[in-house]
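One protein chain omitted, others in place.
Moving on, here comes chain A:
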Amino acid sequence: MGTFAIETRGLKKSFGKTHAVAGVDLAVSAGGVYGVLGPNGAGKTTTIRMLATLLHPDAGEARVLGYDVVRDAQAVRSRVGLTGQFASVDEDLTGVENLLLLARLLGYSRRRGRERATDLLDAFGLAEAADRQVKKYSGGMRRRIDIAASLVVTPELIFLDEPTTGLDPRSRNQVWEIVRGMVAEGTTVLLTTQYLDEADQLADRIAVIDHGKVIAEGSSGELKASVGAGSLHVRLRAPEQRAEAEQVLAGVLEVRAEPSADPAALSARISDPERVARSLAELSRDGIDVTEFALGQPSLDEVFLTLTGHAAKETPEEDAA
C-alpha cells in the first residue's frame, strides 16, 4: 500500500437486505481520472460515500491518500473534496454566500475567504450569478457551483458523483473541461457515471460496476479488447432487406447480427477480420445494396452488454432545469 491514491479491499456495505456494495477492490493511481461506470443502483454512490468517510463500511478496508477511511477519517476529510450526486450546496443561499461559508469553515479569514469565493465564481463563469440564490440557478450552473464548492481548498483528490447526469450537452462539456483542467493541475479525480461515452472520453482507467461488484477494470482500450476484435456496422439502401442481410451476415461471420436503432442498419461482432470482405461480397451478390459500412472497435456499450448481460443507460436525457 502507499503508491495508490485510493485502494480498497473487499469493501462491503448493506442496507437491510440490499447488498449495495458487495466486495469492491479498487486500486486508483494518483493523477488522472478514474471512472466508475455502472447503471443506476450499481453501488457507485455508496462506494463514494464510504471513501469520503460518510459511511462506515460493513467489511473490508479502504485507504484514501494513504489514510484509512475509518481510523484516519479526519485526515481523509482534510485532503479530499466531495461533490455529491444531489444538492451539495445550500439552495437558499447565494453562490457567494455558499463559497464564503465553506471558506470560513476551512479556515480562511473573512477577507481572504471573500476573495477566494470571488475568484472561484469568476473561474467557473458564475460571476454574474454570485448574488443570486442557488435555487434560481440552471442545472449546469448548479453543477458548477457544486464543483467549485469542493475546490475552496484545492484538494489532492476529488470525488465527483455523476457530475453530468441530467445536464444538457453544453453544460456537460463545461463540466468535462473543468475535470480536464483539474487533472492538468495534478488533482486526482474519481468520477462515477452511467454514460459510457463519458467514461470513454474522460477516464484513464475505468472500473465497471454492477450489483455492488467490480465486473471489469482497465483502460477503455483494454476493456474493449477484452470483448473481441470489434464489430462491423452496415447500412442498407432498403430497410426491408434488413432481415435478409441479417441471415447473410450470420452465415458468413458465424455470429448473430444485431439490428440497430436505425431501421436500415445492423451490426455484428466479429472474431475474424478476414471474413468481413467476404461478407460484404456476399451481400452484394444477393442484391442487397450497402450504402455505408464501418469496421469499429467495440463500443463501451457492447462491453457493458457483454459483461453484464444487460444494457447500460445510453444517452443523457436533456434536462437543464
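Criterion: a contact is a pair of C-beta atoms (placed from the backbone, for glycine too) under 8 Å apart; a residue touches a chain by one contact, two chains touch by 3 or more; residues count from 1.
Basically, contacts and distances are computed from a predicted model.
Choosing from "Pyruvate dehydrogenase E1 component beta subunit", "Ferredoxin", "Transport permease protein" or "1,2-phenylacetyl-CoA epoxidase subunit B", the protein name stored in UniProt for the chain missing from the display reads "Transport permease protein". Residue A:G139 is the one among A:G43, A:P57, A:G139 or A:G230 that touches the chain missing from this view. The omitted chain makes contact with just one of the residues A:A22, A:L157 or A:M182: A:M182. Along chain A, the points of touch with the absent chain fall at residues 15, 49, 52-56, 74, 77-78, 80, 82, 84-93, 97, 101-102, 104-109, 112, 116, 119-120, 122-129, 132-133, 135-141, 144, 149, 151-154, 174, 177-178, 181-182, 184-185, 187, 320-321.
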